[in-house]
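A short worksheet on the structure shown next.
Heads up, one of the protein chains got dropped from this complex, but the rest are sitting where they should.
Letters are used for the chains, namely A, B and C, taken in the order the chains are written, and counting of residues starts over at 1 for each.
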Amino acid sequence: MSLLQKERDVITRNEYADTFDFAEIENFIANAPKELFITHHFKKRDRLLVQPRGGFPTYKKMFELYETFMGADIDVLPLTVDSNTRLNDYAMAQKMLRLSEENEMDMLNGYPLVNHGYRTTRKMITHFNKPVSLRHGTPDARLLVETALASGIFEIEGGPITYMLPYSKNFPLDKAFLYWKYVDKVCALYSKLNEPINRESFGPLTATLVPPCIVIVIQLIEMLLSLEEGVKSFSVSFSQNGSMMQDIVTSNVLKKLAREYADTFGSQDAIINLVYHQWMGAFPRNKELSDQLINTNTVIAAMVRADKIIIKTRDEAFGIPTMQCNAQSVANTKYTLRTLKGLPVMSDAEEEENLELEVRALMDAVMNDPADTLWRKVFNTIKSGLIDVPFSPHIINHNAVITIRDDQGNIRIIDKGKLPLPERCFAYEKSKVNLPESKTEVINKIIHDIGAML
Amino acid sequence: MSLLQKERDVITRNEYADTFDFAEIENFIANAPKELFITHHFKKRDRLLVQPRGGFPTYKKMFELYETFMGADIDVLPLTVDSNTRLNDYAMAQKMLRLSEENEMDMLNGYPLVNHGYRTTRKMITHFNKPVSLRHGTPDARLLVETALASGIFEIEGGPITYMLPYSKNFPLDKAFLYWKYVDKVCALYSKLNEPINRESFGPLTATLVPPCIVIVIQLIEMLLSLEEGVKSFSVSFSQNGSMMQDIVTSNVLKKLAREYADTFGSQDAIINLVYHQWMGAFPRNKELSDQLINTNTVIAAMVRADKIIIKTRDEAFGIPTMQCNAQSVANTKYTLRTLKGLPVMSDAEEEENLELEVRALMDAVMNDPADTLWRKVFNTIKSGLIDVPFSPHIINHNAVITIRDDQGNIRIIDKGKLPLPERCFAYEKSKVNLPESKTEVINKIIHDIGAML
Amino acid sequence: MKVVTGVVGNDIHVVANRLIDISLQARGFEVFNLGVNTSLEEFIDAVVETDADILLISSLNGEAEGWCRDLQFLRSEYNLREDVIFVIGGNLAVGEANQDDIIPKYRSYGFDLVFHQVDLNTGLDELERYVKERA
Partner (left out) sequence: MKVVTGVVGNDIHVVANRLIDISLQARGFEVFNLGVNTSLEEFIDAVVETDADILLISSLNGEAEGWCRDLQFLRSEYNLREDVIFVIGGNLAVGEANQDDIIPKYRSYGFDLVFHQVDLNTGLDELERYVKERA
């Protein structure tokens, strides 16, 4: 028995989880219908795939949610897990699942996948026969991902950085790298049986004034880490920046460099997809206006030529959306994508050059770290603040980078902390903003910029 | 007494109209607050002005409509008149106004301005102190416009072509030119008293597969006809084409040529504005989807850098919208414009070159007509089919031009009728579409293209 | 069969009218299309003149009600053939209205078939069925 398989046996032996029958699972995946694989749909690539978010505590309500989505001609079903599962607190998840089942009231903000187990969940997924994407935010997702793959969920979101820095306070970062290495290995293994499993990174991060250069660097790193383990299909992603131009520039640079780095690191055969997230920051507390924001994002997603769009709902500011509302969002988005035609190809040479320079400088800093493996290089870079995510709750993150919006809504870096940005780039960033004199005014401007869509 | 004044006395002496006191009216206009003039707001030009459509039969309901609009932070109030008034059928308008007042039920699809008269209407307009735009569709608008200006409505939409070919079956075209000359003269006269009166052309025409070159030529002609009479502020306009790229190209060429022709004809001092109409064709019979279409149009209006946007409502496919629904549309649009930032400047050199060539060829055909005045040249050109508006109900219109959409949603000319298009341009148009073989299939494709947004 | 069609009143919405013309012809009717902006009298005149079997009126802009109240009156005044089928369709009220209010109302004005916000082909299918049943 291989070392990995031993580890897998240990991981999956958990009092809250199903007992795993790996032979049966392999057999299931090898014979699973192509329809369940998002990679199969990406191959056709004839239109932007639409995916909402969504998870309810009970099996019954989750099933209803899927039924409702199917009525809206959905492309990709989501399975969003609750926040206890995200932090491996299966005991709390179990308690709240029971309460939800007994009281017809949702006591969890997602579907506790581990507690439900793969045998049960697989029934639902094969019933609907649509690709399902796992949305979580879990630093240690090993058991969760084993359960997901065994259930027929063949797209796994997350990564050691994007599911750590925004989602955890003090989970050890080095462990996260090793745990995600495990996830990638398992995905790569199963990818050999049928269509490849798709891995997706979570570009929005904290969704709070994160500058594009940091988003892109983290996307490239998580992509390289996955490809290193043998993953053959990977989606990089980002969310609306707040400036249409910055979205376009981000998309152009991200696409170009993702392909370039993948090739340079020997993964010419890997497929790279682009995912666009509708506005991930604070939504207006007005459903009509939220609808406008959502539709504007759909237009931009088409303009940046994404392969998949992950959508929001008019209930965003209020709480977990009802299923009807969520399905309506899917229908709305599909309508706009169907009728919106004649999209111009756009670029902004100056902005793109600047962003590319920034990303290359940060990537060089990572690669020049003396450590022996890529993940250790990255670990060191984050620890020393060379990569730094604004508004991360995590203790390891430096929180020294300060960003603000310019007149055109572009996120600009006004304090670069320890980011190894070329002088010229930093000067460019600063030249775009007129900073207020007093510190209080700067803080007020930042608060205002966080609420850009209110 | 001048000849014009004699004519004015005759026109305004009508059994359904107020008795006109011209001295008082001049005095009112000379002293009217700047706020009432849209030209004053255009001057500031710091943001896109938002204007809905709207008109109800009774004074009471019209007043309520304005109140509701004010609550949505509106920029320009509309006054849309009913279809009887449009065709000078004041008797029918009067009858239906009475029925509406007696039965609390709307028996008219707009506000019968002539029947209400300027003394009454002015009270409402000065009360709200916002610029008002007159929306009608009247070939002979002389009495209507006199009433409007006397009421404090300082923007007049329409023109001899744009309010004829889409809006009338057999009103004599030559008369329309003369009647609109009258309108332009009166507007020019009043423009000397205070801020200028703004004239606006109606670019959407029949809103049914009209190719951009025809829209632009007609915009340029109506602009030149108004400037000729001394108008100093003019808005050219067009509506969503169905392809974002074609909208951008249309805007770029229209802006460029409008300025160029205005200057060449000696009106360097005239201000030219650009107005964008949200989708003017058939709306989906689904309010949620209509909302998406409306918002998409707001995004495009910002991208084409219009000075004013004229909006639709989610009730479009169902009937005259309720006031709440109309005001919600205003609020939605203002939100999107407020939060949408960082708009890239776009162009498509090849498309723009082609469109410009087409427009210049058509304009040359007009100018080369041997008649002595511009309006007679235009009259001849329309009569001989050198200008031809698809789906016009008017008998003089040739209806020989046939258009269809290409894969990108662009409207392309597949039969040029008598349009004097350069061979090269027509070849370009045709090269973009794969025409079905059979005639029935072509007709089905056209029906399908009319319903592009359903 | 002969059909007189057109758009009633001061209504100039022509697009549906063009499509109706094409569809009726494709269905084998002999079509007399008066186009937009046609008064009720003109319609009745044309029915008499062409000895039509069907009068098919469109209205889109909300004016229909103002014009069609006089239908019964004109019908008797012009002394029309008893079996002429009267059809109206399009958007039959100002503002949003529902079928359940609209249909009985227009029936009482003398229309045999009433289509408020009904798709063209659905309506014409029903018309053909109705013609067959009556025969």
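Rule of thumb we're sticking to: a contact is a pair of C-beta atoms (placed from the backbone, for glycine too) under 8 Å apart; a residue touches a chain by one contact, two chains touch by 3 or more.
Here the structure is a predicted model, which is why all the values come from computation and not from measurement.
The chain not displayed here makes contact, within the full complex, with A. Of the candidate positions A:Met70, A:Ile271 or A:Ile450, contact with the hidden chain is made by A:Ile450.
Of the options A:Met92, A:Leu357 or A:Leu374, the residue whose C-beta touches the omitted chain is A:Met92. Considering A:Tyr16, A:Phe265 or A:Phe318, the position touching the chain not shown turns out to be A:Phe318 (whole complex). Across A:Ser83, A:Asn286, A:Asn380 or A:Gln408, the single residue that touches the chain missing here is A:Ser83. From the set A:Tyr111, A:Tyr167 or A:Tyr335, the residue in touch with the chain omitted from the display is A:Tyr167, counting the whole complex.
Which of A:Gln51, A:Ser201, A:Asn252 or A:Ser392 touches the hidden chain is settled by the complete complex: it is A:Ser392. Residues 83-84, 86-87, 89, 92, 95-96, 99, 106-109, 137, 166-170, 206, 208, 282, 285, 315, 317-322, 391-393, 443, 447, 450 of chain A touch the missing chain (whole complex, contact as defined above).
Just so it is clear, only the chains that are shown with their structure count from here on.
Per-pair tallies of C-beta contacts place A-B first. The chain with its Cα centroid farthest from the Cα centroid of chain A is C. The most centrally placed chain, judged by C-alpha centroids, is B. Chain A and chain C have centres, each the mean of its CA atoms, that are 57 Å apart.
We define each chain's centre as the mean of its Cα atoms; on that basis chain B and chain C are separated by 30 Å.
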